[in-house]
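Pasting in a structure now, in structure tokens, and then I'll have a few things to ask.
Note that this complex is displayed minus one protein chain, with the remaining chains in position.
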Amino acid sequence: MIYAGGLPIGEGPSALFRGVAMPGSIKRRLLFWAFVGPLVFAFFVVVVIPFLWGIYYSFTEWNGIVRSQVEWVGLQNYIDLFDDEQFIYSFWFTVRFAVVSVILINGIGFALALMVTQPLRSSNALRTVFFMPNLIGGLILGFVWQFIFIQVFSALADVLNLDFLRGWLSTPETGFWGLVILMTWQMAGYTMVIYIAALQSIPGELLEAAEIDGSTLWSKTRHIIIPLVAPAFTINMFLMLSNAFKLYDQNLSLTNGGPFNSTQMLAMNIYNTAFQFDKMGYAQAKAVIFFMVVATVSIIQVRMNKRREVEY
Amino acid sequence: MKSKKSIALLVALVVMCVPALWAGGAQEAEESGAGEKVEVDIFQFKVEFKDQFTDLAEEYMQENPNVDLSIKTVGGGDDYGAALRSRFASGEEPAIFNVGGPQDVADWLQFLAPLNELEVTEKAFDGVLGGVTMDGNVYGLPYNQEGYGLIYNKEMFSEAGIDPAGITSFAKLEEAVEKLDSMKDELGLEAVIAFPAKETWVTGLHLSNAVLSQEFDNVNEAFNADSVEFKYNKGFQKLVDLQNGYSVQPTLSLDYSQQVEQLFAGEKVALIQQGNWAYGSIAGVNSDLAGKIGFIPLSVEDGVGDSIPVGVPMYWGVNKQLEEDVVAEAKKFLNWMYTSETGKRYVLEEFKFIPAYEGYDVSKVSDPLARDILDFSARGKTLPWVFMGYPTGWGQNVLGIDIQKYVADKMSWEELIAHSTEEWESARQ
Partner (left out) sequence: MTGKKRFILFLEVIGITIGIVFFFPFYIMLINSFKTKPQIFQNTLNLPGGLEWSNYVKAFERLEFLQAFANSMFITVGSILLLILFASMAGWKLVRTKSTLSSVIFFMFVSAILIPFQSVMLPLITLMGKIGFLNRLGLIFMYLGFGSSLSLFLYHGFVKSVPKELDEAAIIDGCSEFQLFRKVIFPILNPITLTVIILLTIWIWNDYLLPSLVINKEGMQTIPLQMFFFFGEYTKQWHLALAGLTLAIIPVIIFYFAAQKYIIRGVTQGAIK
């Protein structure tokens, strides 16, 4: 920071408004709020108030119709959660999905990054193709892949005589892998871009030196590249993990939770509790738990990130 | 330089939006400029007849220049309830909206105007108003009547030598299915039946209704029941087994369109459980076939074997919280739609509805599925629709899901019955 240790805090601006009739501190405060106020206002109305209000809601029962009764039920919603098989199932399904997809997305993304940073003639074209799905909305991609899994896979099964390509999305297993494939396809390009940035920041001399030493590509990768892209790895992990936990659009358009709610993830479980069973308070209790899980996962991630940064 | 460029880009984007905003603004101006006109907002769910319904509204507005009807359609079953709530929450309450049965009436009671004094209410058939009557007040007017059962391919049945009229019990139904199965190759069938277990409304609502309508006499009885007994437990299981066992597999990914358009209309199966609403889809793909189809009953072992469930899919309700003249005009329009000559013509010929009201010349009904339903009704061989009296979400999200688990071998039939009963009871506590 270039300016660290400059003027004492707050003195700068007040000194600058000397000579203005209004007392400096009031004017300064007004200016502060003029700049910060609009964003803070929107933030409070849209995020903070609903968040706090939601905690209150989670102790009530309400059917979602305006002007109808909101009933205080205390902790009942939270107690019911522990008996809710579908909720518990969705929770573990989401965890399972998050772990598998995060590993695959990062593994493939990293491999792609290694590949396209080699002097390939097709390098730019490949980057373009790999990254493209990332820009398109999850809802739309889910519909496209529904077509692939159901219609195209069964056509391929006929041509290639491969039975495992039949009946996709009709069993919990194929539903799970369908979601994983969709997300890997969509997000691998994203992690690739970030890994490319990390790879390009590795000083060339380091690699040349290794080459002169006669290191193989593998040992180069292991001893130089992997340690240096570790921060990028943490970033990708964090982004993909929280992304996987919050996933809704792709879930909705690809499987809509089917078959028999076996691919219903947490976000969808909350949505359906609210809008198909008309239990707003109960859904909100789930949402509060959902927040706690996502926040915990994220905080653990950030902690690990910090520790790493110290190590390197 | 760069900042200029990005500003120019932003300006360009804003300019692109202007026509849209302008159009929106113009629309709003037009609406508010209507002045003395009474605005009646209609928020309805039936996507299939949106265009014809709009035509009818146009005609009405020509006859009644003081009224401005605007129709909003939100399709796709599940979404309607959420959309309606959101609509009310946003303060733009519609004058006319849809209610499905007793649960909706109870939920929306504070908004629903009694419709007893209307002419159309008196013309409604016996029994069709039960689900929307509370303490003697009628809160909804039926759209129409619909029926479902097993739709069969007439040519294939005659080729196999099966008399559809003879199917009056589960044993006969099973026999017919086995016969068809043994002749699959001659008939060019992939399987006998297409059973769309993916569509929880087909299994959890309609199929279960064939069984539960013999346990509950009407929708209100189901609505008020603290528990469900599954009196025809075995019959229910056999019906599921029969449909699933002789179906094109995998049934878990089989959806409405594959069932109706790809498999039945493509003459790859001879039998599907569907309703008369499927006629349009079948005719759209295979018009030859469309004239040669009909209904056979969804027979339940030890129970009724010769009837098909006929009921009202949705009702019109009027929002009483709006201004008096809006409420009055809303009622007037609904009354007109089902009692005036123009309205009747639309109902019968354009909407292709099976009317739920007296005073219609039903001989004009031409589609064979609707004709069959009228025929079953005339012979008194119908069962009621009680699924609108199930606990909220139970039919599709509990029973329908459990049936999926059952056909996937993830749940035994005993578990299915126990779990569904338990969920019903806990919802009705």
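Each chain gets a letter, A and B, in the order it is written, and its residues are counted from 1.
Note that contacts are C-beta pairs under 8 Å (C-beta built on N, C-alpha and C of every residue); 3 or more make two chains touch, one makes a residue touch a chain.
This one's a predicted model, so the numbers in the text were calculated from it and none came from an experiment.
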{"item": "Hidden partner chain, touching residue among A:Val45, A:Ile79, A:Leu162 or A:Met304", "value": "A:Val45"}
{"item": "Omitted-chain contact residue, chosen from A:Leu81, A:Ile148, A:Ala210 or A:Ala230", "value": "A:Ile148"}
{"item": "Residues of subunit A in contact with the chain not shown", "value": "1-3, 6, 9-10, 12-13, 16, 31-32, 35-36, 38-40, 42-43, 45-51, 53-54, 57, 66, 112, 115-116, 118-123, 125-140, 143-145, 147-148, 151-152, 155-156, 159, 185, 189-190, 193-194, 197, 217, 232, 235-236, 239, 242, 245-246, 248-249, 252-253, 266-267, 270-271, 274, 280, 283-284, 287-288, 290-291, 294-295, 298-299"}
{"item": "Contacts of subunit B with the absent chain, listed as residue ranges", "value": "2-3, 6, 10, 13-14, 16-17, 19-21, 23-24, 27, 47, 72-76, 79, 83, 86-87, 89-92, 255-258, 261-262, 266, 285"}
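The rule we apply is simple: only the chains that are shown with their structure count from here on.
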{"item": "Contact footprint of subunit A on subunit B as seen in their complex", "value": "78, 81-82, 85, 88-89, 107-108, 110, 197-198, 249-253, 392-393, 396-397, 401-402, 404-405, 408, 410"}
{"item": "Residues of subunit A that touch subunit B when the two form their complex", "value": "63-68, 150, 166-172, 258-261, 272, 275-278"}
